[in-house]
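A protein chain is absent from this complex, but the other protein chains hold their places.
Chains: A and B, in written order; residue numbering restarts at 1 for each.
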Amino acid sequence: MADETFLTDDFLRQLINVGEVDILVGLPTHNNAKTIGSIVHAIQSGILRWFPRDRAVIINADGGSRDGTTELVKGVSIDDARPASNLYALRTMHAISTIYAGSPESGVALRTILAAAELLRAKACVVMSPESSSIEPESLSKLLGPIYRDGFDLVTPTYRRHKFEGLLITNLLYPMIRALYGVRIREAYTSDFGFSGRLGSQFLGQNAWNDGTGGAGVELRFTLAAITGGYGICQSFLGERDHIERRAADLVPALRQTVGALFSALEPDFPVWSVVVGSQPVATTGADHEVLLEPMRVNRKRLREMFSTGVAELANVFQSILSPSTMVDLQRIASLGDEEFQYPAELWVRTVYEFAASYQKSVISRDHIIQALAPLFRGRAFTFLMENRNCSAEEVENNIEGLCLEFERLKPYLLQMWKSRE
Amino acid sequence: MREMITSELIQALHELARGFAHFLPRLIVMLILAFVGWVIAYVVKVVLRSILRLIKFDKLSENAGASQLLSKAALPSATEVVSRFVFWVAWIGFILLGVSVLGILGLQEQIARFFIFVPRLFVAMFILFLGLLSASFFSRAALLAAVNANVPSPRVLSLAIRSIIIVFVLSIVFEELGLAEQTMLVAFGIAFGALMLGLAIAFGMGGRDLARRFLEKKFVRARKDENEDELSPL
Partner (left out) sequence: MPLDRDVLWYKDAIIYQVHVRTFQDSNGDGIGDFQGLERKLDYLQELGINAIWLMPFFPSPLRDDGYDIADYSSVHSSYGTLEDFRKLLRSAHDRGIRVIIEMVLNHTSDQHPWFQESRSSRDNPRRDWYVWSDTDRRYEGTRIIFLDTEKSNWAWDPISKSYYWHRFFSHQPDLNYDNPAVREQMWNLMKFWLEMGVDAFRLDAVPYLVEREGTNCENLPETHSVLKELRRKLDEQFPGRMLLAEANQWPADLRPYFGDGDEFHMAFHFPLMPRMFMGLKLEDRKPITEILQQTPEIPPTCQWSLFLRNHDELTLEMVTDIERDYMYDVYAEDKTMRLNLGIRRRLAPLLDNDRRRIELMNGMLMSLPGTPIIYYGDEIGMGDNINLGDRNGVRTPMQWSGESNGGFSTSNPEFLYAPLIQNPVYGYPAVNVLSQRESGHSLLSWMRRIITVRKSSAVFGRGSIEFLYPANHRILAYVRRLGNEAVLVVNNLSSTAQAVELDLRRYKGNILIEMSGKNMFPRVGDLPYLLTMGPYQFYWFRLRRV
């Protein structure tokens, strides 16, 4: 049993009143009043339509919203004290809310949800992001069904995306996790996923919040824990991933949450990924991925510039991190003109692996290592955009596949670096 | 007459011998102390070196940028330097202790002053080391942040921060050592002020655009600056 003293008394009392449940829906929020209304109604409809006989609860872990988010969530509960005239439900459905201490990046929201799931002995759980306005009632069935009915432990989503969206995933996370852990999960870092009570308890016990990473990127650690624990994983197609407004400046926090979490997990997971060879596909309902090809105007020039600036200004930093040959290659391509510029797959893989190895050795502060990766990623993103600007969906997928194979091919290089400086 | 001279001579020799006899034991003690001190200092050096190796002191000092300084001055690694430094300080300390036993006036005071000085020396060295470490960390943090925010001249910014911190640390060190405190303080004040003024002018004039963009971002949320789509990395 993990430490549950971070749950407030009031929340605990609410959990007592909810009692044992079959299905738990976790909603981490922070000032999401604009989008949360339709989401909780979709969840309510989903439960009434797909799981009418099951005991269900919505757990809202809120970071201190001031815009009435929590009221909107609680308003969707079904109970006899406030009869809803036009809604028919066999059972009471609770929707409770608690405010957690800490910043939204600290992963405490997920921890609260997992603790609630364990205390309520939920069989199947799902976490949904309050920013996805494309959640439908069916999403609940897609994420919970495989767990509830087919006995899987983790359901990650797959989306229809624009071919240029989510480059960090297609160019780093997906290929690297695939190469190292041997599992082809497209969205390992996800804010919408389903999991079994078993997996939730196990992860809660691992206490990823107190091991020095400050809880960043727990969602990714969750997926990795499922992989290393040998749990049943499958993917489910959820439809379109809507375009959340993010700026280029959000790259560094995104890197922390994903790449930072991944790198920090490599050390404890070493016994698992060091012996894996190749990769296996994962059971998938619906499409594995889908690509939108609408034209999209992107500020490519800035990516290219930031790459070159980075390589120039951060030379000292890179010297501590990268091998001399990689440094030389990077400096060479930085000096290329826009038309000839190319950050080839092989060089990118080597860059990433060297970063991972340096992270493990803590050659400099780990957070600085992650920040230093940002300009290099931009360069890679630029190359990807250029290479795929006129490509069809299939060609894009082939390119990604090629990158994946490159990651797999160079895995021994990482292993070698890992073992050498020990 | 000859007898008086002889007896005086003999008496003088006796006195000399007596004086010598007084002095000799102390000399022997001093030599013993010196010898013992050498042994102890050597042991301390070896132990310290192992400890420093264990905590990877070399790496820390590399982070601090101290290693670069040392190699430029053609000195051996930081661990070595520190170990040897401690060795010499310890041995000299014991020697001086021995000398004080000799009872030579005038020297006592100086020796006492030495022993008061040594701890402060160590504190100063420690402060200097920490200062170098933090200067290195913060300047690198500033560099990375500036590069990722696409701020122009990131290295200048980084260097500026490093300089400020080092200058600040040095002034504390000198104050700790009690060397030309006032001078150092005033010098630091002037240098710091000048640096700040220079930066202010430079940033004020050159950073106008940056400041404007920053303020816009903070207070004018609804603008989509370039009418081009931004990619989300996730």
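The rule we apply is simple: a contact is a pair of C-beta atoms (placed from the backbone, for glycine too) under 8 Å apart; a residue touches a chain by one contact, two chains touch by 3 or more.
Treat the numbers as computed from the prediction; the structure is a model and nothing was measured.
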item	value
Chains on display which the left-out chain touches in the complete complex	A
Omitted-chain contact residue, chosen from A:16, A:101 or A:393	A:16
Chain not shown: contacting residue from A:52, A:68 or A:412	A:52
Option from A:83, A:230 or A:271 whose C-beta touches the chain left out	A:83
Where the missing chain touches chain A, by residue	13-14, 16-17, 19-20, 52-53, 78-81, 83, 88-92, 94
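The criterion applied here is as follows: only the chains that are shown with their structure count from here on.
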item	value
Where chain A and chain B are represented by their mean Cα positions, the distance between them in whole Å	46
List of chain A residues in touch with chain B within their complex	164-169, 189, 243-252, 254-255, 258, 296-299, 302, 305-306, 309-310, 313-314, 317, 364-365, 368, 371-372, 374-375, 377, 381
In the complex, chain B residues that touch chain A	63, 137, 140-141, 143-150, 154-155, 226-234
